[in-house]
Each structure stands twice: as C-alpha cells, then as structure tokens.
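One protein chain is absent from this view; the other protein chains keep their places.
Let's look at chain A:
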C-alpha cells in the first residue's frame, strides 16, 4: 500500500485513541492545569477524523500539514499551537517525499520535537510538559533507526520511553503553562500533555502491530 494511504489510516487510529482517552486527560489536567487539555485534544482530533477522508489524494507532506492546521485551529491556545507545530514541522521535513525510510521517520520526529520545544519558548526536559514524553521517545526512535531496527521495534521502544518520560513528570515542578503558577503544589501530579504524547506512540505501536 502507498505510504500516504498508510499515514491516513495511522492518523485515523491515533485520532480515535485521543478521543477515547479524553476523560483520563481531563481528570489529570483538572488537578493542576486549566482542565481543558482533554477536551481540547478531543475537539482537535475529532476534527482531524472528520476531515481525513478528504485527504486521500494528498501527499505525505500535505496530509501532515493539514493535520497540523486542523489541530492548531480547533484546539487553539498555547497547546494547539504547540501540537500543530509538531505536525507542521513534520510536513516541512517530509516535503516532496513520496517514500519515507526509517531514517526519514526519525528525522520527522526530530523536526517535530525541535519545533514544539521552540513554540513553547524553549521548553526543555524537566519542565513538566509534553516534551518530557516526546524527547526520550524521539531519542530512542532515532537510535533505533541508526542501529537498523525496523519500524515496529522502533515504535515499541519509543512507546516505552514515552511512558517512562510521562511517569517522570509526576515528581516534577511545572515550569511552563498554567500548572507553573502552582509552583511546588504542581508536584505529585502527572502532566496531562505528556500522557497525551504517550498515547499517540501507543496508538502508533498498536497500529503497526508491534
């Protein structure tokens, strides 16, 4: 099957997963954030799910770009811009490509990580955000690509790293976003955004049957 068609199916799977986990994300975010993380992500991916069928003839880059645009416009706020930027940067990295190697996929993820960190005004590991799950997952995936592991193996390890990264946010003090205003009181709660990132990797892993 053409990779662009596989990408459509993958996004469909990820979107359904993100809609399904909304109550859990809402629950997490209401403890230390605005409480709108789950609803925002659900709204965004519901919109993606609705539009996906119209993207069948688009290139890999255009599908990623439209996903990014849909997320940024439907989620809004800082989190919409950050998540949207991730997909937009992947789209830029995939420009003119009709076939992605394992190495290309790693480059896409690296571009997304770099863009999301920049959009969050230099968000780093330890700030208690999506980046805490994304950065280790991307790093593991990049190493997998380098050591000639296949996509299934790469995603399996990335999902494990994302979960571990999300777990690490529990003990952190938030330095970005609404939770940062709680200071010390943000400790002891998991960051909802990091869990959302983990679920994306989990959905991708399950999609490829890894």
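Note that in this section a contact is a pair of C-beta atoms (placed from the backbone, for glycine too) under 8 Å apart; a residue touches a chain by one contact, two chains touch by 3 or more; residues count from 1.
In this text, contacts and distances are computed from a predicted model.
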| item | value |
| --- | --- |
| Identity of the absent chain, which is to be given by its UniProt protein name, from "Branched-chain amino acid ABC transporter permease", "NADH-quinone oxidoreductase subunit M", "Dihydroxyacetone kinase subunit DhaK" or "3-oxoacyl-ACP reductase" | "Dihydroxyacetone kinase subunit DhaK" |
| Among A:13, A:59 or A:78, residue touching the chain not depicted | A:78 |
| Residue touching the undisplayed chain, where the options are A:92, A:160, A:173 or A:210 | A:92 |
| Absent-chain interface as seen on chain A, which is shown | 69, 72-73, 76-78, 80-82, 84-85, 88, 92, 119-121, 177-178, 181 |
